[in-house]
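All protein chains but one are shown at their positions in the complex.
== chain A ==
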Amino acid sequence: MANELPFEKPIVELRQKITELKSLSVDKGIDFTEEILRLEERCRQLEEELYNELSPAQKMHLARHHGRPTSLDFIGAIFTDFMELHGDRLFADDLAIVGGLAKLGGLPVTVIGHQRGKDTRDNIARFFGSPHPEGFRKALRLMQQANKFGRPIITFIDTKGAYPGNTAEERGQSEAIARNLREMAGFGVPIICVVIGEGGSGGALALGVGNRVLMLENAIYSAISPNGAASILWKDASRADEAAAAMRITAKDLLEFGIIEGIIEEPQGGAHRDLECQSAAIKRELIAHLKELLDLSREELIEDRYQKFRKIGYFQMAQVKQAEEPVNDESSDAPTAAAAELNQEAAPATN
């Protein structure tokens, strides 16, 4: 089956064997019931073992699975009355990002997501889900609209990254992403972001400054794709699996770092196995988080979001060695060795 990933091969083979036995028992009239039951039990065990212990690289392959549900799949299954809205009012309508109005349990919301294509033709039209500046600016326009009318914002993140092309650069790819980050931080409505597949770099984050950021169990999120990291680190993009492990890209890692607020379970084998079940799980989480956020005022929502991102990061204060600072050691703001020269007479300019 084309739908299976290489690491799922043992299961596929076992299933084939079961099918063969079944047809054999029908054709030849031999009773293999016991055999089949035994194999089915073995298959179930194998699946459980495999899917409960997925490596980061295996998750990465699941997150990129071509059959994995896209934003539009989830929007259709989770919300009602979806009305897609188009265009950034400046340049174009970027199909790599979709967005519009919808209702969640009767509540009007603005919903936005990266959109991968379903087939080659669709993928080309949607730039494989990698937005140009106009995509980010469309998203911003829809979010500003939501902010004005007090609608909560739900975003689905699923992109390898912002589109790396000359036209994107000419139109200000950096500025478009940066502006989204800053503006999202200032919206007085609840923002919930769900990483449904691959969260790649700035292009993902440009829809990702939420009060709550959730991830599907097998989704990944990182500053650079594992392939990109491998080619920079080891000059070998084929070592992506290795990089995936080193980079801590899984939902579990991000929960540990306090970057996401929750993990949404996937059906065994991945989201593509059961869209309905997956959508129901996402919907439950969205409603639960939304209920909490709807109690907050505009100011509280902004502050809540600010504090969420403000606290992210790990660092330490170096112990300044006495030897490094023979002259100025009474200063608690001791500069680095290089700074010392220029900084000898440093004093607060204002106070």
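Keep this in mind: a contact is a pair of C-beta atoms (placed from the backbone, for glycine too) under 8 Å apart; a residue touches a chain by one contact, two chains touch by 3 or more; residues count from 1.
The definition used in the following text is that contacts and distances are computed from a predicted model.
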Choices "Acetyl-coenzyme A carboxylase carboxyl transferase subunit beta", "3-methyl-2-oxobutanoate dehydrogenase subunit VorB", "Pyruvate synthase" or "NADH-ubiquinone oxidoreductase chain 5" - which one is the UniProt name of the chain not shown: "Acetyl-coenzyme A carboxylase carboxyl transferase subunit beta"
Absent-chain contact - pick from A:G113, A:G135 or A:G202: A:G202
Residue among A:I18, A:M60, A:L142 or A:A162 that touches the chain left out of view: A:A162
On chain A, residues whose C-beta touches the chain left out of the figure: 162-166, 168-175, 177-179, 181-183, 185-186, 201-202, 205, 208-209, 221-224, 229, 232-233, 246-249, 253-254, 257, 259, 305-306, 309-310, 312-320, 333-339, 342-343, 345-350
